[in-house]
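One protein chain is absent from this view; the other protein chains keep their places.
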Amino acid sequence: MEEVAFFVGAIGALGGAIAVIALRNPFYSVLALVVHLVSLAGLFLILHAEFVAAAQVVVYAGAIVVLYVFVAAYVGGIEEPLWEPIPGQRLLGPLLAAALFIELSIAVLGSALSSLDSQGPTIALGFGSPSTIGELFLERFLIAFEAASMLLLIAAVGAVVLAGRRAAPSEQEQP
Amino acid sequence: MSATAYGWLVVAFPLAGSLVCGLGFRKLPGRSAGWIATGAIFAAFVSAIGALFMLLDHSASDRELTSSLYDYASAAGLDIQLGILVDPLSVFMALVVSGVSALIHLYSVAYMTSDRGFARYFSYLNFFVFSMLLLVLAGNFVLLIVGWAFVGFASYALISFWYRRGTATAAGMKAFVINVIGDIGLVLAAFFLFRELGTFDYLEVFDAAPDAFSANDGTIVAICLLICVGAFAKSAQLPLHTWLPDAMEGPTPVSALIHAATMVTAGVYLIARTHVLFVLAPTAADIAAFTGLATLIFAASVALVVTDLKRIIAYSTISQIGYMIVGVSIGAYAAGLFHLMTHAFFKALLFMAAGSVIGAMAGAQSIDRMSGFRRALPFTSPLLAVGALALAGAPPFSGWLSKDEILVFAAERGGFYWIFAIGGYLAAAMTAFYAFRITFRVVTGEPCPEARELEQGHLAHAEPTNPMTGEPEDTDVGFPGPEHHIAERDLPMKVAMAVLGVLATIGGAVQIPGVTDVIDTFLAPTFESSPFAGTVPSDSSAYLGLLVGAAMAASGIGLAYYLYVVAPGTTERLRARAHAAYEFLSHKWYFDELYDAVVYRPVIALGSFANSVFERFVVQGIVAGTAGAVKGVGVIIRDAQSGFVRAYALLLVGGFAALGLYFLIVSS
Partner (left out) sequence: MDITWYLVLSALLFATGAAGVLIRRSPLVILLCLELMLNAGNLALLAFGRANGDQDAQVFALVVMVVAACEVVVGLGLIVAMYRRRLPLNVDDMRSLRG
């Protein structure tokens, strides 16, 4: 049962990822990303990370993707030129990425990781539940929690400043 | 004050004079620099006399006094003091040097009056006297070498004093280079001595040497030969003599002081000082003696034909120093030093007279152009004759007694040392000949145009030219001044020459065989350890030697009289008939050409090879190649800075993949 769920989630995630990088229209890429994220949420559920899965759907697929959608709509379709200015990039890019994947796989498959228990240790009830995550956040990882909040604040302010409607130089040049 | 205190004063006064003249050359009014310098040397002479009296207060066996001012180096087995040694030999040398120098300074005050480098001249001259006195008073080899080097520098500075003259600067460089060769020899000798005996101090070395070395030990012979190299370079002996005739480019008082009376005698002093070592290495002493003999014959032969007045006297100096070297090498220490003293007197006198004559000739120096000055220069001419008589060894002048004392000692030693006596007497005849060649040419005969002008009371004037090459010059700074000076008109020159004339005449009286013995007894404590201290020629052989010497002088003077006074023109006919011999002699036995071919050209060739091949390809190749390589790498790296973000990302991913590969390989 678990295997089936895994494979469904895996194919969804993989398909979404490939669609993201392959589709021409950025809007379609964003939609493919949604598929990818929801599949990943499914995988997280299998891994007993319920709260993270929920957060994935709500925050990632909910908020972040919506941001993407807004900007994609605002910016519009971008025509990517066909020719490649950097010599060898089109060939080397995927090649190196593939090399990276192969190395990681060798590392994972050939190393002592295979000695890990295939099921993992028996986990306690409440593993991955919001209450335990909340306890962890507010007790052991309080500083990380606060820092993350600060980061969010700064990012928001920064984004407003960056994209804020102030007199652009090109508008100022007009008499 | 003690003798050593006087000793320090002897050295201090000229140094102070040099500094005052040198640093204050703009501030000193008029000609006061000359008087300050002369006063400093007179003060040094007085201090030397003081040292002499203080030394005589000590008993004869206690006359080796040292005094150290400053501990120069006192670590790691070294013990070098800034110290002087006051003993009979050094006091004798100090007296001769400071006395003659004082007179020459006096002469220079008048001679260099119109020269724009007046203060610089006296600063250099005082510095020279300081270095020479330091050299003779030094108490260890290190200070000796310091004085030696300073003297070499002073000589260079004074030879090329008229620095705008190309020939003068070339001569200065030549002198300096040959002096450096001598310095190398002396320094190596000092190092070897230190390695063998562990000390540089004279008294310690001379005490330890007889125990440390067996007779004719290879090391001690090497040390003595290296000392000889130094001595020969400084004293212009074969084969390091070529600098001295060229050194006549300097002002005439400089020639008188440095290249006749004092600096060139430093080699003689050195061999006399290190006689303990030479006694242990008879081979080296004999080599030195034979070199001196060869030199004295060679130089006398060249002086027979050269036509520049100062150069004749220069070759005469080389020859006479050959006598002194023979003297101190075969063991006649007192005789050699006695000849040093008398030579200082009459050679300085000759140069001074020559200076006066050249002044009357408005700067021309060739004796072919000079004649008949006896009426025009009534003071200079007799003094020139006095100097020539003393040089020739005519009785009763000082040169006669001193030269023959050496030769008689050589005969007394017997065996193959007779060759020195015979060679010395033959050369004495040649000496007499060329001494009177000068005298008869300059003084007798029909007055030349300049002499006639002077008889009418008007000093000749000519456009300033280089006396050797004839090219016209200026009278600005770096050239001789516009005026010419003769003794008849300048009192300081007259006084100096008169004093030297008296000394050249009666100076021999201190060492008349069988009658007086001043120098022998005075110097005896220094040389008492020598095996030759007992070799004293009998009075009869001494008188015989004097007789032979007088006969040689008479024959030389007679021949000169015949060739130049009785039958003038004979020399031209002789020259035409013995043309090859004449060329050989007048080219100074082709020594300059030999050195040019053997030393100079190969070195220059090596230098230009190094420049064109080694420098251009190897050194420049490495340097430019390195720069080029770095630049090339920079070009490659610059291409990587394309500005494309995706290219950077590619490199990032590529690098990461490579790193991962490395770790995979390493951990497997």
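Letters A and B name the chains as they come in the text, with residue numbers starting at 1 for each one.
One rule holds for everything that comes next: a residue touches a chain if its C-beta (ideal position, glycine included) is under 8 Å from a C-beta of that chain, and two chains touch if they have at least 3 such contacts.
Everything numeric here is computed off the predicted structure, so don't read it as measured data.
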Check: Touching the missing chain, which residues of subunit A?
Finding: 2-3, 6, 10, 13-14, 17-18, 20-21, 26, 29-30, 33, 36-37, 40, 43-44, 46-49, 51-52, 55-56, 59-60, 63-64, 67-68, 71-72, 74-75, 78, 80-81, 85-86, 89-90, 92-94, 96-98, 100-101, 104-105, 108-109, 113-114, 116-123, 127-128, 132-133, 136-137, 140-141, 144, 148, 151-152, 154-156, 158-160, 162-163, 168-170
Check: At which residues does subunit B meet the chain that is not included here?
Finding: 638, 640-646, 649-650, 653
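The rule we apply is simple: only the chains that are shown with their structure count from here on.
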Item checked: Approximate Å spacing (C-alpha centroids) for the pair subunit A, subunit B -> 96
Item checked: Touching residues (chain side subunit B, partner subunit A) in the complex -> 642, 644, 646-647, 650, 653-654, 656-657, 660-661, 664, 667-668
Item checked: subunit A residues touching subunit B - in the complex, by the definition given at the top -> 85-86, 89, 92-93, 96-97, 99-100, 103-104, 106-107, 110-111
